[in-house]
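All protein chains but one are shown in place.
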Amino acid sequence: MSGEAGPGIGGPETVGPGTAAPGTAGPGIAAPETVDRRSEGLDIRGLEVRYGPVRALRGVHLAVPRGTVAAVLGANGAGKTTLLRAVSGTLRFHRGAITSGTVAFGGSRLDGVPAAAVVRRGVVQVPEGRRVFARMTVAENLRAGALSVPGRRAAAARERVLELFPVLAERAHQRAGLLSGGEQQMLAIGRALMAEPSLLLLDEPTLGLAPLMAARIADTVRQINAQGTSVLLVEQNAAMALALAERAYVLEVGEVTLSGPAADLAASDEVRRRYLGVGMPETDRPVGTDPGPAQQRHERTRLARWTA
Amino acid sequence: MRAALRSVARPLRAALCIAVLAAAVAVPFYLEGFWLQAGLFAMSAAIGAIGINLLTGATGQLSLGHAFFLAVGAYSYVFLSSDLGLPTPLAAVAAVIVAGVSGGLFSPIAGRLKGAYLGIATLALIFVGQHILFNAEPVTGGFNGRPVPPMELFGLVFADTPELVVLNVPFGSLERLWFLGIALLAGAAAFARGVLRGRPGLAMNTIRDHEIAAGVMGVPVARYRAGVFVLSSMYGGLAGVLVALVFQQVVPDYFGMLLSLDYLAMITIGGLGSVAGAVVGAAFVSLLPQLLTRYSDALPLVAEPGSGGVSPAEAARILYGAAVVAVVLFLPGGLAGLAMRLGRVRSKELRWAKSAPAPASRR
Amino acid sequence: SGKATGGGAGAGAAAGGDGVTTGPGVTATTITVSALTDLTGPYASFGKSQTQAQQLYFDQVNAGGGVCGRTYELVVRDHGYDTQKAVAAYTEVAPRSAAIVQFIGSPMITALKQRIDGDKLLTIPMAWATTLLGSRAIQVTGTTYDVDMINAVEFLTKEKGIRSGDKIGHLYFEGDYGESSLDGSKYAAGKLGLRIVEQKIKATDQDMSAQVAAFKAAGVKAVLVSVGPRQTASLVGVSLAKGMDVPFVGSNSAYAPQLLATPAGPALLKDFYYVSAGTPVSAQNPGMRRLVADYQAKYPGETLDSGIPTGWSAAMIVDEAMKKACAAKDLTREGVLNAHRSQSSFGGDLGTPMDFTFFDKPASRSSYVLKPDKTALGGAVVFREAAVSELAKDYPVPVG
Amino acid sequence: MAVFLELLVNGISVGAVYALIALGFVVIFKATEVVNFTHASLLLAGGYAIARLHPLIGFWAAVAAGIGAAALVGALVEFLILRRAHVGSRGVLAIVTIGVDILLTTELTRRIGTEVLALGDPWGDRVLRIGPVTVAETRVVALAVAAALIVAFLLAFKFTGWGVAMRATAEDAETAALMGVRLGRVSLSAWAVAGALAAVAAMFLCVFPTPGLDRGTAAAAMKAFPAAILGGLDSTTGALAGGLIVGVTETLMSGYQSELAFLGRGIGDAAPFLVMIVILLLRPSGLFGTKEPARV
Partner (left out) sequence: MPKRNQPVGSDGGDGPPELVVNEVTVRFAGLTALDAVSFTVAPGSVHALIGPNGAGKSTCFNVLSGVYRATSGSVRFGGAELTSLRPHRVAALGVARTFQNIALSPHLTVRDNLMLGRHRLTRAGFVSAGLRLPSARREAVRHGARVAEIAEFAGVGDALTIAVGLLPYGVQKRVELARALCMEPRLLLLDEPVAGMNGGERREMAGLIGSVRESLGISILLVEHDMGMVMRIADAVTVLDFGRRIADGPPEEVQRDPGVIRAYLGDYGQGESGPGDSGGPSAGRGQA
């Protein structure tokens, strides 16, 4: 599986097990690009990841050409975060490991490389769920973000981040743990930008952000992308993600079941129904998503009152 | 499927329990004093360890002061029975209660402090306790301590005299105490199990994992912290009474900091948060040095005492230290955890010892 | 089940082929004696030299054909000054021992006093607290700490010009050693109209500056020292440095030759003395000479300290008791005790003469005054020959 | 009055040494959130190295070597053991350090055996006379060194990348790694530094007014616990304050024990802990400690 170029790269959209092919078809990507891409951006081939017994990813092919934005959609538990962990080398913090396949960036392999080294290659992740350093001040958090870059550049980066998120400037000396959820999210993103990444991995950046702020993040992504940073975006807000990305991938229970130009995916009924929540009939259940308990027919069931 | 596992496990458990019990009863008829005494030390340790495991393991409150509560238990027993002339069983019960109360007096600290801070704050109990033991002579007998009146239960005296012979085995104090020890340990273990499995156990674990959430879910956090502290002190007290009965004389030096550290080692080696773990760990920690000392002559690489080189006692210490380290490195969940994994019966108290997986950490 | 439990004097008493009734620890060929010592704890140095001296002693006796047609077997258990281990070790060795030639640590002995008595097991404690008196089976050798201190105080008055009305400091350890020493000094002070300035410390204390400051403030004319060598060194050193130039007299355990190598050495050589019932290894009498020679032969390079004669004579005491018991054809524990208690003047070159016929008083009341000395073996020489002070002679010893 | 001054000065002077020891605890705690029981044996290791080496290579070289040696031991402890212990709670790690401490202490005391080892320091038993008060020169130096080191670390933690990385790692290793922090190096360096500090502390602990290094030396580390806590486990300033408070309390209490006889003699050792309790009642995370940001 891992060896040969999986359908994820070449073909317009993949037909994964248990998924109907969406109607529309986008232009395929020619082979030479693939070659050049492999030397250039992020290239994931035949990736399998396990957490002990749990297999979280299976035969995933994914590519983020330099200077582009790719989006990953998927239900809870589909493996999005796992995918990013596999790239950023933080799987080991969760007793997980890449069991087959390769992850390459800028032509050199990332799999098996410790997280710190990955960062030094310019691949920076905004972890899921903020993860700010609660006991350190906002300023110190930003400082921590810039640990991998020289002082002068750090100062410049700091400027940019603070104008992007003015509130961080106001709160510079407050302890990050006391920030509001959204403020923490901003700090987390700002902290990542401090490292001047050439590939930015965003795990649900707009989580808990107000609409205005979410839009702001979207613009930010466009900006830094315009400045040449490639972005791998995991986002539950599918509409936004598809709007930002050139190319999108749909993960279901650890497999890429759908991929292609974002526009095409945005147009596909499948995606519209499941990830944009558009026109989803009450009765219909998403097929093939995490077999876990996530989906239940709760709209039907009523809960009786508790009488002692 | 887990249910299935359980249904298989239950009869197994029962059989195991019966076997263990039978063995326990048989022991005094075959083993000599040294072993009985070692066993009794282990039982007392186990009781104490269960107590501190409720505190440190299940509620996440570090305590270095456990030895103090053993002292309170032991000395209260002596004082109440010989000075106030309480009947010994009553004195024992009262002693446990006194230990609980002294734990309660500490609750302003125990309720408010967490983790390392509480841990070191409880060190104060040791040092202040030692000071009192040495200086409050009328009660404690000062440096040379006090003789311990033997327990007397339903006319049976737990001492060498009057002579008693069962199946032509002379039943001295150790043989008699053995059964008392077994009973106390079984009781203590069962109780702790109930607590951990029941409503309080959940509250304790949640306080450990997420204090604020616990409060919001209706758990009176401070009161629970204090409550668990009291409970664990009572376990300490009971352990103290038992150890006093074995020693026949309480001396202050015994209840020092090393003892407290031993208790922490026990629950780590055994397995944090679980009753079984506490017992296994206690047995390991309290038996190891005694065995090594006893078989010092037989041990390889261990030099003849006084002849320089690694002496038995040193070997014991080294092994002990190594064991603590090794267990944490290679057996997350401790010896009990290992047993569980071998028996493929997982116990919920044990899980937290393994570090939390990803999605939980959305902080 | 043929299991034997400890306890019960003469448990398994039987008449051997040679018509000698034997008790636990005595077989047709061997007599087992045990040493419960501290080789890894605070008293390691002491315990080591004692154990080695005793090993030496029994080897020599065995080489000479043993006693009563039997050879000695010395079982050594190191409890590292840990009560639980000590109790465990006792429970293990007691049932198979005819005597305990060495038991270090009075907390441990106190913890076991009842049982030792019950087991009628002749035991030589290596601690000299009055609390150990009053048991027929336990033989405290030489003087007790308090008697030593009484002699010390008298020494101060006789030779160091301390007179009625003066204050003398007493630095002592928490615990039996320090506190029974204090009994002595208080008694003497009371008799001689002196005032004692107490300073109690713990074995873990290292720096005596505060205590010196207190003594200095109180204006003491001399200081009694019942602590460990470390603290002694610190005390004496700091006192001189702070210009408190007074005589110091220590208990036996307050001094160790190792100290002379430390910066405190000079200070100790200046005006420090210590009292002991044991003859220092530097003593020039034949017995001591031979012991030292043999010891150095067997354990070359090992430090020589007071532990050696102490351990040796303890072994000798037990050996004597066995010989006598053998003569009486009774090697049961009872027999050994009777034999032991029948000796009224046990003496030798290694310590002041002792009387074992009673056990509610120290076996001896006379102590040497010794003085540190760089050149001497064991780092100390006799400064004043052993003598019983007037006070000590009719001092009512508190017992138990 | 003179007595009081004398005691006070002495208290401060021992406090300085305690502060140095406490600083070691604090560094480890800040960097790894582990209560480091191994510190006692690190002290012993440093002292032992100095004591053994000074006859051969002279005092200062020996001190340098001792610092190096202790740092190495510390680093090894981290590298061989703590790094490999994947446990959820910091409490468990604290217990591991107990195990390590037992190992090291046993071996070191075995080597030290029955000796009392002098460190051959240049100060000897000289004392400074300030009016009525006298204080050992060694202690004056100790105070200076302690103050200097503590300021240094205060700055280091606040302003150097090393400090930031260290605190980040302590709080959330994974995220720190995502900042490009080399986790291994950070905690390794922390332990090395703690070892070095221990050696420095040991040097002052084993010179006049104490006779030298012996197996009992490590016990002094115990006194540093209340010092570190009441100052605030994660505060370098706290270490200094705590050390001095403990030193002074202890000295005054034992100096005045005759007057305080009703409390029982030898209260000097218990007193610091009582003070600690009182302070913790008022400030549950010590005088200068930062308290957990509690919000949901």
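For reference, chains read A, B, C and D in written order, and residue numbers begin at 1 within each chain.
One rule holds for everything that comes next: a contact is a pair of C-beta atoms (placed from the backbone, for glycine too) under 8 Å apart; a residue touches a chain by one contact, two chains touch by 3 or more.
Everything quoted here is computed from the prediction, not taken from an experiment.
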Where the missing chain makes contact, among the chains that are shown: A, B, D
Of B:V195, B:A239, B:I269 or B:L292, the one touching the omitted chain in the full complex: B:V195
Selected residue (touches chain absent from view) among A:M186, A:I224 or A:L258: A:M186
Absent chain, residues of subunit B that touch it: 2, 190-192, 194-195, 197-203, 205-206, 208-210, 212-221, 223-224, 227, 230-231, 348, 351-352, 354, 356-357, 359-363
Contact footprint on subunit D, counting only the chain that is left out: 295-296
Absent-chain interface as seen on subunit A, which is shown: 54, 73-77, 128-130, 167, 174, 178-183, 185-186, 204, 206-215, 218, 236-240, 242-244, 262-263, 266, 272-278, 280, 282, 286, 290, 292-296, 298-299, 301-308
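Note that only the chains that are shown with their structure count from here on.
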Pair of chains joined by more contacts [C-beta pairs], A-D or B-C: B-C
Centroid-based (C-alpha) most distant chain relative to subunit C: A
Chain centre separation (subunit A, subunit B; CA means) in Å: 49
Centre-to-centre distance between subunit D and subunit A (centres being mean Cα positions), rounded to whole Å: 46
Sequence positions of subunit C contacting 2 or more other chains: 40, 48, 174
Residue numbers of subunit D (touch at least two other chains): 106, 110, 172, 174, 222, 265-266, 269, 292
Footprint of subunit B on subunit C - complex, ascending: 1, 3-8, 37, 39-40, 47-48, 51-52, 55, 76-80, 82-85, 87-89, 91-92, 95, 106-108, 110-115, 118, 129, 131, 174-176, 179
Subunit B to subunit C touching residues, read off their complex: 29-34, 37-38, 41, 134, 142-145, 147, 160, 169-170, 172, 174-175, 246-249, 251-254, 258, 286, 289-290, 293-294, 296, 304-306, 311-314, 317
For the subunit A and subunit D complex, residues of the former touching the latter: 88-90, 93, 114-116, 119-120, 124-125, 127, 131, 133-136, 140, 143-145, 147-148, 175-178, 191-192, 195
